[in-house]
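Here is the structure we will look at, set down as structure tokens.
Certain chains of the assembly are absent from this excerpt, and the rest are unmoved.
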Amino acid sequence: MDFVHLVEMLPDMWNAFVETLLMISISTAVAIIVGFPLGVILFATDRGLFWENQLVQSGLGFIVNIVRSIPFIILLVALYPFTKALVGTTTGPIAASVSLSVAAIPFFARIVESSMREVDKGLIEAAIASGATPWMIIKDVLFLEARASMVQGLTLTIISLIAYSAMAGVIGGGGVGDLAIRYGHYRYDHTIMIATVVILIILVQVFQFIGDLTAKATDKRK
Amino acid sequence: MIEASELTKVYKTKKKRVIGVDNVSFKVGKGEIFGIVGYSGAGKSSLLRCINLLERPTSGTIRVDGLDLTKLGTRELRQARLKIGMIFQHFYLINQKTVFGNIAFALKAAGVRADLIPARVEELLELVGLSNKRNAYPAQLSGGQKQRVGIARALANKPSVLLCDEATSALDPTTTKSILALLKKLNEELGLTIVLITHEMAVVKEICHKMAIMQDGKMIEQGDVYDVFAAPKAPLTQEFIGDVVSFHIPEHTLSQFSGTIAKVIFKGSVAQQGIISDTLQQFSVKGNFLHGAIEYIGGRPLGIFIMELKGEPTAIQEAIAYIKQRSAEVEVIRDGLRAFS
Amino acid sequence: ACGSGSESGNAGDSKEIRFGATAGPYSDMITKAIIPGLEEKGYTVTVNEYQDYIIPNRELAEGKDDANLFQHQVYLDDFAENNDLELSSLISVPTAPMGIYSEVYGSLDEIEDGAEIAIPNDPTNGARAFLMLEEEGLISFEDGIDPLTVSVKDITENEKNLQFVELEAAQLPREVGEKPLTAVPGNFALSAGLDLNSAIKLENMPDQYRNVVAVRSEDADGELANDIKEVVESAEFEEVIDKEFAGFGKPSWMEE
């Protein structure tokens, strides 16, 4: 380890760290805002459920899968015009967040969907018998009962996003992962590689820890 | 209030079709309490679930308050369900909400104003005796406590129809009684119509006006509780009723008595009016009571006693004739054992 | 390796060779301009395409590939030294020059203060961009800086206050028009269908920045090495270059 070099690189690492947080925050927020309703719809339009609608189910499912099929770099390229229209630029962390968000939405939607599948059908029935509206069932039954599992899934999503964000370097998104690749991989700068990997590890551990804690704290079953 | 006609529910599993409810028709008038009994697997829960369309019947129609539920759109159905409370066999409480939250949920479903909810919840908690568990989560409750939350939830919106699936089977006798008293009170004061599944005939006896017996998906007998208890027709009905009223005397006990064993039934007017003691005093027979009670079924007394009569066969004949004449029914279960007569 | 039923003589299986390259013009150059010549000499050639600049050299050193073509002399030397690998160059080939493209400015002189310029984010291509800008007097570095690892941090003077946006090289053609200035490596410019001559400035390429065919040092005098050299030096090679790789700057030995 070359400490002088490490210290010299600290500002860059700090920058990268901020960029990573920025990208993760934006894309996680979007994943939740768009992915959650999407997941609910995927769940609730399935057979025997309150919004049963085979067409919407398979249609949305298909679109979700398409997005999940496209390699991230191709997605980056394919989203160029969209990103440009949306944020006015095609480079930098904000632009990268667009692609990251698009990648995270279907991922999280699937997680929401499968968490909700684990909710006891009897609870949904009891709510239906209470005359609850779909909205109440979603908010007060599905959301609450699937919450612990969804929090775990969100942790999985965030950690996957951290991994993905390393690829954001392609369009100058920056971030810790990109730094690791550029210095560690391309420049054989082991000091920086190790330092950045350590940052990444800490970041992931922190998210996992918060996720586990939240999942447990919000779970009122035993 | 509730009118089911030719309801049939068939469950299709991969390998076979199971008929849950088989061509069942019945009516429950406004303010009536309708009890359904039957063996486990007879189709009671399936039938109940058809009433609020949790289970869409394979065929047949169900009308509640004049509305044919099978014809309603989702929105109207939801409105209709607000007026139909349901208590589930397996509670189905929201695990992630407190007792308070679970009850408040039902109120919110009915659009009750947020500021009115707490008071109403407290009232309901009081009703089911759970005020001290207000902030507990279902995982922290005993079975009976969970059931009581379910009951409070079902009653939350002052429904006009209440469907109960074994609502008291997880409860101790005292709580059972208080819940039954509560149901009766709601029934009498507010005209709540109740359909109640139970396997405890005592519950039927206690509060039902009408009852039905189910077997293999079919309703094999139905009618006024009093009539059914007084004169059960189907063998299964007799079996069920016997549990509470007709007092099947075990062989074991019978063998200890040598006289004539007779079942005496007093209907309608208050009990025996001294018939028995008059008889014993007038004829030279000795009597031993083996079993008996005056049951109040739907408020009308029904006295059934099993007794041993000992004495000369002719005296016993006369005694029985006398009792019959005094407007009671007598059924000789066993003639006196000669050896001892 | 000891083919029992093999009819060919001593060369045997070794006539099957593998050529590494990055996806793009250089793998095409191998396919179109080198392989025909090698096949004539009895070789069967497989091209292995890579997505980055590290792995191909490792593969070569490990014996997985027998030769590669994707890097310039300076990078090769530096890489070999850093990684303790015995790699040598055989011969340099025509190389597409990096160009600075712009839809805003007609020449470098017009560049306004604080203009953004997109440049490659890998060290090799990045350094070429910086060196171009230095040559044009737009920026300057400390003396004695390693021309291969030059980075934004080494800039001592930045006369026009250029704002550097580092992107993956392959992405750069897509930024032409988006960013006022874009430095695009020649191979990607060609891939993306950019006309090299539309650049407001093309790289003035010294020979050590031309791509070379590299082999393991131990093989540098071997039969294969000589055959590859012969093919590249042949007239047929130059013919294909002129036809299919117009705009590529020929190395000095070819111009002679």
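When the chains are written out, they are named A, B and C in that same order, and each has its own residue count from 1.
As a working rule, a residue touches a chain if its C-beta (ideal position, glycine included) is under 8 Å from a C-beta of that chain, and two chains touch if they have at least 3 such contacts.
Just so you know, these numbers come straight off a predicted model, no measurement behind them.
Chemist: If every kind of chain is shown just once, what is the true count of each in the whole complex?
Modeler: Stoichiometry for the full complex in this file: A x2, B x2, C x1.
By our rule, only the chains that are shown with their structure count from here on.
Chemist: If I average the CA coordinates per chain, which chain comes out farthest from chain A?
Modeler: B
Chemist: By Cα centroids, which chain is closest to the centre of the whole protein?
Modeler: A
Chemist: Provide the C-alpha centroid distance between chain A and chain B, rounded to the nearest whole angstrom.
Modeler: Chain A and chain B have C-alpha centres separated by 54 Å.
Chemist: Taking the mean of the CA coordinates per chain, how far is chain A from chain C in Å?
Modeler: The separation of the two C-alpha centroids amounts to 37 Å.
Chemist: If you average the CA atoms of chain B and of chain C, how many Å lie between those two points?
Modeler: Comparing mean C-alpha positions, chain C is 89 Å from chain B.
Chemist: For chain A, which residues count as touching chain B in their complex?
Modeler: Contacts found on chain A: 50, 120, 122-123, 125-133, 136, 140-141, 144-145, 147, 218-222.
Chemist: Going by the contact rule set out above, which residues of chain C touch chain A in the complex?
Modeler: 52-54, 82-83, 118, 121-123, 149, 165-168, 170-171, 174-175, 178-179
Chemist: Touching residues of chain B toward chain A in the complex: what are they?
Modeler: 52, 54, 74, 78-82, 84, 86, 88, 90, 92-97, 101, 105-106, 108-110, 137-139, 153, 157
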